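One protein chain omitted, others in place.
Chains here go by letter, A, B, C, D, E and F, matching the order in which they are written, and residues are numbered from 1 within each.
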Amino acid sequence: MEVLLAIMIGVLYAAGIYLMLRRSLVKLIIGVILLGNGANLLIFLLGRITKGSPPIIPEESSTFLEAYTDPLPQALILTAIVISFGLQAFAIILVKRVFKVVKTNDIDEMNTTDAGS
Amino acid sequence: MLAAVLTGFLLSIFLVFAGKYFKGKLAVLSALVPLGLFLYFLSFINRVSSGEIITQSVEWVPALGLNLDFTLDGLSLLFTLLITGIGFLVFAYTAAYLKGHEYLDRFYGYLGMFMGAMLGLVLSDNLLSMFLFWELTSISSFFLIGFNNSSEASRKSAVLALAVTGSGGFLLLAGALLLGNVAGTYSISEMVALGDMIAQSESYILIVVLLFGAAFTKSAQFPFHFWLPGAMKAPTPVSTYLHSATMVKAGIYLLLRFTPVLGSTEFWNTTLIIVGGITMFYAAVHTLFRTDLKGVLAYSTISVLGLLVFLIGLGTQYALVAAGVYIVVHALYKATLFLITGIIDHETGTRDVTALSGLRKVMMPVAIAGLLAAISSAGIPPTVGFLGKELVYEATLGMADWAVVLTVLAIATNILVLYAGFVAGIKPFTGKLPEKFEKVHMPSYLMWLPPVILAVLGLLIGIYPAVIEAPLIKPLVDSVGLEGQAVHLKLWHGFNFVLGLSALTLAGGFLLYFLWKPSEKKENAISKLDFIAPKSLLLGFSAGFRSFSSMWTNFLQNGLLRNYVTTIVLFLVVLVGYSLFSGENAFHINTESLSEMTFYEVVIMGVMFMAVAFVVVARSRLGAVVGMGIVGYAICLLFVIYSAPDLAMTQFSIDTLTVILFVLVLSGLPKYIAKSNLITRIRDAGVSIGLGVLVSLIALAVINEPVNKEVSDFYAENAYILAKGKNVVNVILVDFRGTDTLMEIAVLTIAALGVYSLLKLRLDKDENIEKEN
Amino acid sequence: MTLDNFLYYIILPVLALSTLLVFIRFIIGPTISDRIVALDLLITTGIGVIAVYSILSGQPTFLDIGLIFGLIGFLGTVAYSSYLEKRKKK
Amino acid sequence: MMDIIIVVLASFGAFFILLGAVGILRMPDTYLRMAVTTKAATLGVGLILIAAAFYFDDVATTTRVLAIIIFILLTAPVGAHLMGRASYIAGNKLWEKSVSDDLEGKYKASRNFSIAPEKPGKSEDIIENEDYDKN
Amino acid sequence: MMQQLVMYPLLFQLFLSIGLIFLWKKISWQKWISAVGSVINLGISVWLFIHIWENGTQGIQAGNWEAPFGITFVADALSASLVLLTSIAGLAVSVFSAGSLMSARLKFGFYPVFHFLLLGLCGAFLTGDIFNLYVWFEIIIICSFVLLTLGGEKAQLEGAMKYFTLNFLASVVFLTAIAVLYGLTGSLNMADLAVKVAEIENRSLVQVNALLFLVGFGIKAAVFPLFFWLPASYHTPPSAVSAIFGGLLTKVGVYALIRVFTLIFEVDPFIQNVILGIAFLTLFSGAVGALVQNNVMKVFSYLVISHIGYMIAGLGMMTEVALTGAIFYLFHDIVVKTNLFMVSGIIHRVKGTSDMKKLGGFYGKYPLLSLLFAIPLFSLVGIPPLSGFWPKLSLISAGFDLENYWIIAGILLASFLTLIVIVKLWAAVFWKTGEKLPEQRNFPYFDNLKNFQKTQLIAPIVFLSFVTLYIGFGAENIHSLSVRISEELLNKQMYIDAVFNKS
Amino acid sequence: MKNRFLANLLLTIIWIAVTGNFQTANVVFGFILSFFLLWVITRGSGQGRYFKMVPKVISFFFFFLFELIKANLQVAYEVATPKLNMKPGIVALPLDVKSDFGITLLANLITLTPGTLSLDVSEDRKFLFVHSMYIYDKQDFINGIKNGFEKRIIDISE
Partner (left out) sequence: MKTLILRTASNYMLPLLLVFSVFILLRGHYLPGGGFVGGLIAAIAFVLHAFANGLENTKGLLRIRPGVLMPIGLGLAFLSGLAPVLAVDEPFMTGLWWPDHVPVVGNLGSALFFDIGVYLVVIGVTLTIIFSISESD
C-alpha cells in the first residue's frame, strides 16, 4: 500500500510543479496547493502509516493498550497544513490584486521588475 | 612611528569637521604637519645609518596576524623622507595652487590620508598591515584623481586607476596570505631568515607572481601602465606627489622589500628585467608623441619606474645602489618638473608644449628650476642624475650574458628620458614669448619656491653625493640584503667606458631634442595604434566582460518565473538524483514489510489520481477548483483510513475554506489561458515527472529503513499521565509542541493582517498620497 | 460470513463502485453544476465509507469526521452556487 | 440479532447510495441528477450511520450518529436547492422531454427576482465558455 | 532563573508584536513603542549574549519536556550573536521606518508585522528543533510577503508573485527534507538528530537528505542557481523593508545551512564540491549582476547574492579558519547590507529616483552624509581596515590551506567586482552632477523634511555605521568571537550536552 | 416555538457537556430536565403550545419517513430499469404556508423526497418552484403536496 501512496505523492509533486510552470496565475496557485498536499502526505507516509488505530487513548485507560499510529507526524502535518493555508490564502488574494493592478494573467508578462539592468 | 602614521589620518579627520575654518589663509598651516614629520624622521638618520633598526609594535588583530609592527631601516627611512619632504613642499604649493577652491579642505584631507597610508606602507613590517596601507593609498589616490568630480574624464580615470591598482591590491592580499601561510608568519623581517625555505616551497612561483602583479599595477609597469597617464587628470599637486614621487614607487618599494626574501631566483630576476626593460623603453618612446606637458611627464615617469624595476631585476649591488639613487633623483627632478608644469598651467592656462615658449621672461626663477631639473633628468654632470645614469650603465655592463642588449636598451631609454626632461623643463622657457603670454606673471612664492628648492637640492646632492651616500643609500642597500658599503658614490669615475656611454647618451639626447618637434599630428598618428595598446585591450576586455555579464545576468534572471522554477527543480532533481543513484547502498525496495493493499485504497487512489489529472488538464478554472476539492477530499479519506481523524477534519475544513476563497475571488480572477506550445509542455512535463519520480523513489527508500519511535512512544505513554489528554495529536499541538502551534496561529494572524492590508490599502489608486520610495 | 467480512466484501465494494460511478459523472460533466453535484455526492458517499470503516476498525471516533464532512461540505456547495450566481450576474 | 440488523441496515444503505450513483450517471439533465442523488444518498448514508450506531451500541456514538443525520437532513436539501437554483440561473437546460417549465423567464423578466441575469440562457453558457481557452 | 533568558528575546518580541496589533492604526503610538521596544530588546539581546559568552551554550526546554521530546531552544555563541545583530538591525530599521514610511503603510500594520519578522528571525536562530525551525521560517516568509506587498504597487506585486512562488517551493523542499529526516530517525530535536543521523547505516539516504536541506535552505539563502526571487523583489518595497530583507532574510538561510551542516550532517567530499561550486558561481553571478545594474537598489540586491557566496564558501571549506571567516562575514554583512538599503532610501529621497544615470551631485551638496555613506559602501568592498576586509583574510587563508585555488579566485574576483561596482556607483551618485529632474508632486524630498524626520532617517545610519566601524577596528574581538563560534560548531558535543543536560 | 425547541436542545447539549457523561440516562435526564426548566420559565407566556405539539411532530416524522421510503423505491425503479419513463418539469406551487420556517421546512421536505426538488421561492413568497420527475398532471401533483406536507406543516408551525 505504501507503494501506491508513494507514487501518489510523486504524482502530486509532479502535478504541482507542472501547474506552477504554466503561465496562468490561477494555475500557479493550484499548483502550489497540490505541491503542499504532496509534502504533507510525504511526512505522513514517512512517519509510517497504520490502519484503524488512531492515536487516541481508550476511554478507560491511561495509556495505549494496542498498537497506535505515530501521532507526531500528524501534529506536524496539522501545523504545516494550517501554515500553508495562511500562505495560500494570502497568495490567492495576491493573485487577485496582481491581476487587477498588472492587468494580465500571463506570468510571462510580469517581467518588468527583474529584467536586465 | 605609529603616531607619525596616524598624524596624517588625524589631519584628514580633523579637516572633515573643521575643514571650513581651514580653507582660507590658514590652509598653508597644514604644511606644518609633513614638515614636522620630515624633521621627525630626519632625526633617525644617524641611528639608521649606523645600522640600527628601529621597531615599534602595536597589537591590533593578533588573532588574524595583523599587527601594526613598524620598522625603520634604510629602505623605509629613504621613503619616509621622500614622503614627508616632498609632502611638505606639495602641501605648501597646494595652498597657493588651489587657493580659494571650494573644496580645498577635502583636498588636504585626502592628501593627509594618503600621506598617512604611504608612511604606514613603508614602515610596516607586518605584511598584512602593509597590504592595509597599500589599499588605503589606492583609495586616497582614487579620491584625488576624481577630485574634479564634475568632469567625466576625471571620474573615469579615477575608476580606471582604482580598477588597476585595486586588482593589484587583491593579488597582494592573496600573495601575502599565501606567503604568510608558507612562512608561518606575517613579519617581513622574520621572513628574511626563511628566504630559502620559501624559495623551495611549491607555492614560491605563485607567491612571486601575485606580488609582481601588485607591484606592476601599482608602479605602472607594462602592460598595466595606462592608468597613470589618465591619473594626470588630477590636480597637479597630486600628480607630483602621488603619481611621480611616492605612490607609484610603492611597487618599487615592495620589490625592494622582498628582494631579500624572494629575490634569490632566476625567475625573480628575469621577469623583472624583461618587464622593467619593456616598460622603460616603451614608455620612453611614448614621450615623443605627447604634446601635453603632463603626458610627457607621465610617460617619462613610467619609463623611470620601468628602469627601477629593471635595476631591481638586475639585482647586483651596483644595480641596487643605482636604484636607490634613482629613486632620490627621480623624486627630486620629476617633482620639480610637475610643479613647474603646474605653475605654467596655472598662470598660462595651457600645458600644450607646442604653444609654450619664452616664459623665462616672465618667470625666471621657475625657468631656472626647470633648467636644473632638466639637467638632472638628463644626467648631465654635476647633477645627481648623472650619477644615477653612470650607475645604471655600470650595472648593465655587469650582467654577463645580456650586457650589450641591456646596455643598449638603457642608453636608448636615457636618451628619450633626456628628451622628455628637456621638453618639460627647458622648452617652455626658451624662445620667443608669444604675445598672449606677456601679461603672465610670477605665481605666489608658495608655488615657485618648492620647485626651486627641489631643483637646487638635486644639484647639491649631485655635487656632494656623500650627503645621501652614507646616510641613505648604503643603509638602503643594506636593508635590501646586500652590502651597501661595497659601492662608493662619487661624481667622477675617471675616463672610462661608462663615461663614454654617458657622453653618447647626452649627445643622442641633445640631437633628439633639437631635431624632434612634438606636434599634435604626431600625437594623432600614434593614437592610430591605440587599438592594440594595453589600455584599449583592457577596455575592450572590460566592455566584453560587461556584455558577458549582461548576458549571463539576463540569461539567469530572465524575468520568467517558470524558467526560475524549472531551473530550481532541475537543479534539485539532478543533484539529489545523482546522489540517490550513485550511492553505494542504492535503495532497495522490500514490499514484504509494507502493509497489504486493499481495493478501497486502490479506488481512493485511483479517484485521486484521476482528479489530479483532471485538475492538470482542466480547461476551466472553476473545474480545476472543484477537481482540487476532490483531491483534498480523497486525501481526507486516506487520513481516515490511516488513523488520522484530526488530520482528516482539518484537511477537509481547510480545503473547503480554500474553495470558498477561490470562489469569492474567482470572479475577479483571470480566465484560464494555455499559451505554452506542445514542446514547452513536454519539457515541463519532463521536469515535473522527474521530480515526482525522485520523490517517490526517496519515499520508498526511506520506508524501507528501520524506524525509531522513541519520541512518539514517549508521547503515547505520557500524553495522559503527564499532559492529561487522550487525543495525543492534540496534546502534542497544545502541550508537547505548543510553541509550534503558537507560531502557527501567529502565521495565520499575519496572513490575515496581510490580506486585509492588501485589499484595503491601495497606494496607486490615490495619487495624492505621498510616496516615500 | 462474519459481520466484518460482509461489510468488507459486500458493502465496501458497493460503496467503492458508487464512488467510481459518481466520479465518472464528475469527469464527464458536462456543466460545472454537474461536477459540483458529483462532488457533493462523493462527500456523502464518503460519509458512508467512513461509517463502515469505523465499524471495521472498531473506532467510533471516525464518525465525527462524517459530521464535519456533512457540515462543511454544505458550505462548499453554498460557495459554489453563490459563485455561479455571481458570475451570471456580471 | 444485532448483526442481522446491522447487515440489513448497511445493505439498504449501500443500495441507496449505489442507486444515487447510478442515478447521477444515468439521468439526462442536472436537475434530474440532483433530484435522484440528494435523497437516495441521504437515506443511504443515514441507514449506514444507524447501522454503526447499532454496532457500537453506546449513547455517545448514538448521539453522534443522530447529530450527523440531523445535519445531513438539514443541509442536503438546502444544498440541493442552492445548486438547482444556481444551475437554472447559470442557464443549464432542462432535459428535452421535460413537460413544464414554470420558471422560464422568471429570472429575466420579473424584477421580483433580484438576480436578473442580463443575457441568460445562452446555449454556450452551459459549458462555461467564458472560462475556456481561446486556442 | 538564568536559563529562561534564552527565550526572553522571543517572548519579548512576541509580546511587542501582539501589543502592536492592539494599537492598529494608532501610528504615533506604534512608532514610539516600536522604538522603545527595540531598545529594550537590544538590552535583552546584549544580556543574553553576555550570559552565553560567560557561561557557554545554554538550552531550555519549552514546555519543560525533556529533550528530545519537547521543543528545545538553544543559545550558543552563534545564535546569541545573531540575535544580538538582529536586535541591532531591528532597532535601526524601526527608527528609520518611522521617518521614511508614509503613514498609509504604517496604518496598515507595518509595525506589528515588522516585529513578527524580527521574532521569526530570532526564533530561527534560537530553536533547537528542526520542525520548529520550519515554523519560524514560515513566520519569516509570511511577514516578508506582507511587508513586500504592503501598499500594493505594481512592481511590488509583480515581485511578490515570484517571491511567493519560489519561497513556497523552498518551504516544500524544506518540508520534504524534514519528512525524510523524520522517516530515518523518528526525531526532530537537532541535538538528538546529531546523534541519530550519525548512526544511520544507509549513508546514501543521509546524503540525499542533506542535499534536500541544501537546496531548501539554498533557495532561502539565495545562492546560485536558486536566487531568482531576490533580484525580482528586493528593490520593489520601500527601503526600510528592503533594509531588513537585505540585512537578515538571506542570512537565515545561511545560518540554517551552517547549523545543519555542522550539527546534523557532515560535509562529505561530494557535498563539499557541490557547496564550493555553488559558492563560486554565487560569488560570480551576483557580482556580474551588480555590475550591469543601473538602479541603486538593484545593485545592492545583486551584491547581497554575491556576498552570500563568501559565507557559503566558508561553509564548504568547513575548516575552523574557513568557518571563522564565514561567521565573521555573516556578522559584517548583516550590519552593512541593512545600512546600505537605508542609504539607498535616502539617496532615493534626494532626487526621487534610484536610477544611477539620473542621480548625482550628492558629494557637493551633502558632504558629511556622503562621508557617512562611504562607511558602509567601502566596508562592503572590504577596504581595510573596514569590516568587510577581515573575514576575507580567513577565507582566503582557508582556501590556501585546502589548496583550493578556484574558491580563492572566486573570492578575489567577487571582491574586485564589488570594488568596481561600488566605485562606479560612487562616481555616478556622489561625484557626477546628475540630471535636473522634473519635480514630482507630493514627493517628500529630503530637503523638505523636517529636522526631526531627517534625524529619524540619518540616526540609524550613523548607528549602524558605528557598529560597522567597531567591527572593522575592533576586528580582534569579532574575530575571537568568530573563532569561538567555529570551534563550538565543529565540536557539536557542546551543543548536544547543553540540550540534554538538565543543568 | 422553534426557539423553544432549539433552546431545549441546546440546554441538553450543555448539560451533557457539563456532566461530561454520555450515558443514555444522563442524556435523557438532561433533555427532560431542560424541557421542564423551559416549561417552568415560559409558563403562562402563551408559548405552551409547543408542549402539545410534540405528539404531532412525532407523527409527522413517521409520515415523512414513509414518504421518503416510498419515493425512494419509485426512483429506484426509474434508475434501475433501462427505459426512462419520466415526465419531468418545473412546476410553480402556490403557497399557503406563510412563515419562513414553514416555507423552508416544506421546501426541504419536498427536496428530501425523491423525484422532486425545490428550486426557489418567488420573491413575493407566493410560489414555490419545484422540479419533479413525474408530472403526469400538474394539478394532481400540486394537490398532492398541498394536502400532504403543507397541511401538516401548517399544523405544527403556525
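Criterion: a contact is a pair of C-beta atoms (placed from the backbone, for glycine too) under 8 Å apart; a residue touches a chain by one contact, two chains touch by 3 or more.
Computed from a predicted model, the values in this text were never measured in an experiment.
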Report summary line: Answer key for B:20, B:47, B:619 or B:724 versus the chain not shown reads B:724
Report task. Looking beyond the chains shown, say which of B:121, B:406 or B:665 touches the absent one. Result -> B:665
Report summary line: Contacting the left-out chain: of A:43, A:56 or A:77, that is A:56
Query raised in the report: List the chain A residues touching the unshown chain?
Result: 54, 56, 78, 82, 86, 89, 93
Query raised in the report: Contacts of chain B with the missing chain: which residues?
Result: 645-646, 649-650, 653-654, 656-657, 660-661, 664-665, 667-668, 723-727, 729-731, 733-735, 738-739, 741-742, 745-746, 748-749, 751-753, 755-756, 759-760
Query raised in the report: For chain C, which residues reach the chain that was dropped from this view?
Result: 61, 64-65, 68, 71-72, 74-75, 78-79, 81-82, 85
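Here is the rule we go by: only the chains that are shown with their structure count from here on.
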Query raised in the report: What is the distance, in whole Å, between the centres of chain D and chain E, each centre taken as the mean of its C-alpha atoms?
Result: 55
Query raised in the report: In angstrom, rounded to a whole number, how far apart do the mean CA points of chain A and chain C lie?
Result: 22
Requested in this report: Could you please state the distance in Å, as a whole number, between where the Cα atoms of chain B are centred and where those of chain C are centred?
Outcome: 70
Query raised in the report: Can you list the residues of chain A that touch 2 or more other chains?
Result: 20, 25, 28, 38, 40, 42, 45-46, 48, 51-54, 56, 70, 72, 79, 83, 86-87, 90, 94-95, 97, 101, 107, 110, 112-114, 116-117
Requested in this report: Among the residues of chain D, pick out those that touch two or more other chains and give their numbers.
Outcome: 22, 34, 42, 58, 60, 76, 78, 85, 128, 130
Report summary line: The chain D residues in contact with chain C across the complex are 3, 6-7, 10-11, 13-15, 17-18, 20-22, 24-25, 30, 33-34, 37, 41-42, 44-45, 48-49, 51-52, 55-56, 58, 60-61, 64-65, 67-68, 71-72, 75-76, 78-79, 82-83, 85-87, 89-92, 115, 117, 120, 125-128, 130
**Report entry** chain D partner contacts - residues on chain F that touch it in the complex
**Finding:** 16, 22-24, 26-27, 68-69, 71-72, 75-76, 79-80, 84, 86-92, 107-120, 122-124, 127, 129, 131-133, 135, 138
**Report entry** Complex contacts: residues of chain A adjacent to chain C
**Finding:** 51-54, 56
